[in-house]
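One structure, pasted below without further comment.
Removed from the display is one protein chain of the complex; every other protein chain stays in position.
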Amino acid sequence: MLVEQYDLTREQTKALCLPLFTEDYIPQPVEFASPPKWHIAHVTWFFEEMILKKYLDGYVEFDPQFCFLFNSYYAGVGERTKRFERGAITRPTVSRVYEYRDYVDASMRMLLASNPDQDIIDLVMLGIAHEEQHQELLLMDLKHTFSLNPTSPVYSSSRDLMEEKDADHGWVDINQGQYEIGFVGQGFHFDNELGRHTQHLAKSQISKALVTNGEYLEYMKNGGYDDFNFWLDEGWAWRQENNVACPLYWRQIDGEWWHYTLSGMRRIDLDAQLAHISFYEASAYANWIGCRLPTEFEWEVASTEFSWGNRWEWTSSAYQAYPGFEIREGAVGEYNGKFMINQMVLRGASVVTAASHSRASYRNFFHPHMQWQYSGIRLAR
Amino acid sequence: MLVEQYDLTREQTKALCLPLFTEDYIPQPVEFASPPKWHIAHVTWFFEEMILKKYLDGYVEFDPQFCFLFNSYYAGVGERTKRFERGAITRPTVSRVYEYRDYVDASMRMLLASNPDQDIIDLVMLGIAHEEQHQELLLMDLKHTFSLNPTSPVYSSSRDLMEEKDADHGWVDINQGQYEIGFVGQGFHFDNELGRHTQHLAKSQISKALVTNGEYLEYMKNGGYDDFNFWLDEGWAWRQENNVACPLYWRQIDGEWWHYTLSGMRRIDLDAQLAHISFYEASAYANWIGCRLPTEFEWEVASTEFSWGNRWEWTSSAYQAYPGFEIREGAVGEYNGKFMINQMVLRGASVVTAASHSRASYRNFFHPHMQWQYSGIRLAR
Amino acid sequence: MLVEQYDLTREQTKALCLPLFTEDYIPQPVEFASPPKWHIAHVTWFFEEMILKKYLDGYVEFDPQFCFLFNSYYAGVGERTKRFERGAITRPTVSRVYEYRDYVDASMRMLLASNPDQDIIDLVMLGIAHEEQHQELLLMDLKHTFSLNPTSPVYSSSRDLMEEKDADHGWVDINQGQYEIGFVGQGFHFDNELGRHTQHLAKSQISKALVTNGEYLEYMKNGGYDDFNFWLDEGWAWRQENNVACPLYWRQIDGEWWHYTLSGMRRIDLDAQLAHISFYEASAYANWIGCRLPTEFEWEVASTEFSWGNRWEWTSSAYQAYPGFEIREGAVGEYNGKFMINQMVLRGASVVTAASHSRASYRNFFHPHMQWQYSGIRLAR
Partner (left out) sequence: MLVEQYDLTREQTKALCLPLFTEDYIPQPVEFASPPKWHIAHVTWFFEEMILKKYLDGYVEFDPQFCFLFNSYYAGVGERTKRFERGAITRPTVSRVYEYRDYVDASMRMLLASNPDQDIIDLVMLGIAHEEQHQELLLMDLKHTFSLNPTSPVYSSSRDLMEEKDADHGWVDINQGQYEIGFVGQGFHFDNELGRHTQHLAKSQISKALVTNGEYLEYMKNGGYDDFNFWLDEGWAWRQENNVACPLYWRQIDGEWWHYTLSGMRRIDLDAQLAHISFYEASAYANWIGCRLPTEFEWEVASTEFSWGNRWEWTSSAYQAYPGFEIREGAVGEYNGKFMINQMVLRGASVVTAASHSRASYRNFFHPHMQWQYSGIRLAR
């Protein structure tokens, strides 16, 4: 069963890469993104480094240089390539990286066939979740790279991932009181969801539907990007310095609004959910319309009463440790805790999130100026 | 009575400037600090702009250019000098700014003698609190400027403000349960303290004493600045990029540790409270010693059981709105809410904080890399 | 004959790319370099844009987007991709670019078979020279990209291009007097070589041999990189800021000096000609040894009396127009004149320069901090 889940995840990654040409695996045009080749090697390295090297007797490392090349932020594992030089690494070739995947997969199957103990199972589950995260990052990064190409390449003509709509509208009531927050149950979860604890919430309401492109366009037409009153001070500085005047990937062509999607350039669908906005933009929009963003606790409490899963949703909560948060020993411990500063929590999931990777207690996080994730707005008041 | 409080505050500002030469009023060597002349003009401008222009009949503006010159972030009031060019503004001269102060003070006394209504009283209270904040900033900024001078100028030979010690040690117990957080009472308070609300806290302990220079030196000697394991990812990047290896103002001279103080260069007192560290450093130290920083809620709840007031204390809480936070109308509304992103809350007060400016519900905030405020560490676990 | 020269040049470019994998065609890790794919497309675009579109009746553009994608600095031709985003352009694929080359080649052969007039011939000659320049750039850029790869990829095991030695030593005497400088003759030449004119030279001497790795290592061991006295003010700032302490590509491994070459990591050959140094380094070395760099006029005058051609040689001459320099009409006129500021002239040729691209009047030029060209030092006094 675990082996099936493992195989499925590994197959999904490969399937996502089917539309790619060799050339597409290489570029890293911005420091916050990574090349597809790096993603597919890095998730493999995780299994090799964290599991096979320690737990599979007689395992022979595929290539000693790969640890240096495909480690990411795990400083505990040793030196690594400078993040912004990932796009320079043309060798090993893409085929060689696929050989690496096959080699590690074969070894993982051997290990999984040997009745592994719970420690190993936990790490494999973590490795699967880790790969699912990188599946999403791979598509986010690819979209960003493709968007810089004047030819607007098409990743998939059938799947533009940008036309999701809400059926339900109106508001969910949240009553004042105490609520238990955080992961509960048996399945996989990250360390940052643990520490189930009590939160006292005041009375509030949260919207059943996400903000649409049409609603946001209305805000744009009313000068939302030009009135500092609605913006956080640093948000306004960001908007000014980068001359931001619409969501990432939107472009006005002959007076009409289009956006780059993984299906190429498409007309904006006014009824579809808005995406690719920063926290700064989300916060300004919420102020303009006289609402606010929900806290992550409000979101979690109300999440059974609205539909979610097509867009990550900015919350008003800074990404911080739950009470009793413990950092795990060793390199695995670097997973989440290191990033608990200057980032905001997003809840939900997106159309590029692996289905098995979606749960109400999930805490995603990005810096407030980031736009390349599929992020939208749910209002509260 | 209000007029006495007004006069007292205005006198305190002048008293702080007594040791200054005209030259000292001018420089702005870093963007985050401001020249003393700017501070003493800006606090005066606040009274003129927010109060006199609106509420004193027949009031004649002292100089129409001052609004442009001495406005700060109040975008609502109009254009203003670029922040980083404040140090270029030699005219008006210092004496002219003191004339401005006298002129505004005379007008304010007229207004306060006229039985002003509650709106005005509230604004005057805010103006006084605002000036008290800038009294502290003035000394922080001056210390930073003086610290760059190889001659280590002495501001006050009697008051080095860096030798405060805790008498009490051990831990305060915080019981699990619900607590009311936020300002309560009649006195002055900022908008960000309002919204008294319930917080549920888990059981914890908080230290009665702040971390001392000696304890921190021990950590330095044990390689605290060289082991990324204790640091947040962005903290480690900051430490590397800026080559930080000790608190701001510390210097090793012939093997001994000294620091620049407002009394000039002094030997480090090992028993005194540590100061001038960033949140990143505070967090790494807490990790190293196996503790953590308290949340701002834990701090507020326990604050009656330890002595505080000599150092701002980093908490683990991001600076965010309390439930129901409302932004006030107009420029005054820009006071606090605009900054609720990427900053961490500090609680307490410092030796350069005005005495009347200190209360348990006070929420100070700085970016996590800032060191020039008098900030120290109180541990929790 | 011209068609043969055309075909030969085009074949040479392809031959240079034989050892490349598809992946190697993509990256642009630094702004001053370009991806191999861009080079092979851009030189093709030059023929299409400057010649075929204007002079071949009925010529149909291969792909209208290519003009935007593969234009370089020719602002006169229209909009172009931002220079630093060339590495993001994965589509068109490498094979598509080779199709483009074939298509343009076929059309060029038709044009060349049609008895073209002198204007066309001149442009074809320019296009050939242009492609030869990019052949050199392609190898320079590839070496730079490969050098960032911890696996030190091998481009060609047989040709490391870094072991050239001088047979002849001693000094050439240059007599005081008037000399004619600049291109003379019938063959191809660039606009910047024209304007043959008189220069009066003082008596001097110029070395027959280039500085060797061994001589430079001696300088390094004597603290050449640590004594500002030998350096230009901006050179010293560059050296400090970038922490430069050896030629580009040199690395000290276990106390021994190695360097990255297109044959992979190799031990430094002490007797071989030094390469990959900036003008700042060349100037400091010359000062240290009590000599100077030659002017480009001295170099040209004496060039018949020493052997040259393995390394570009820094001169002490700033890159400026010869008297009577004329900018040609249209986009072709942007060729050289635009760059006559802040660059220094190099004379000679290098091991990666096309053989037919080498002549004594040739004026190459780079910014004084650039190191990635094959540049060495010839002393004068």
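Going by the order they are written in, the chains are A, B and C; count residues from 1 in each one.
Throughout what follows, a residue touches a chain if its C-beta (ideal position, glycine included) is under 8 Å from a C-beta of that chain, and two chains touch if they have at least 3 such contacts.
The model shown is predicted, which means the values in this text are computed figures rather than measured ones.
Every shown chain touched by the omitted chain in the complete complex is listed here: B, C.
Interface note for the absent chain: among C:K82, C:H169, C:H200 or C:K221, the touching residue is C:H200.
Interface note: of C:E4, C:D57, C:D233 or C:D254, the residue touching the hidden chain in the full complex is C:D233.
Which of C:G214, C:G309 or C:G324 touches the hidden chain is settled by the complete complex: it is C:G324. Annotation for chain B: contacts to the undisplayed chain at residues 21-29, 37, 65, 68-69, 81, 85, 87-94, 145-146, 148-151, 153.
Considering the complete assembly, chain C touches the hidden chain via residues 73, 75-76, 178, 197-202, 204, 228-229, 231-236, 279-280, 283, 316-318, 320-321, 323-324, 338-342, 368.
Note that only the chains that are shown with their structure count from here on.
Between chain B and chain C, the centres computed from C-alpha atoms are 56 Å apart. Chain centres here are Cα means. That of chain A falls 36 Å from that of chain B. Between chain A and chain C, the centres computed from C-alpha atoms are 44 Å apart. Counting only residues that touch two or more partner chains, chain A has none.
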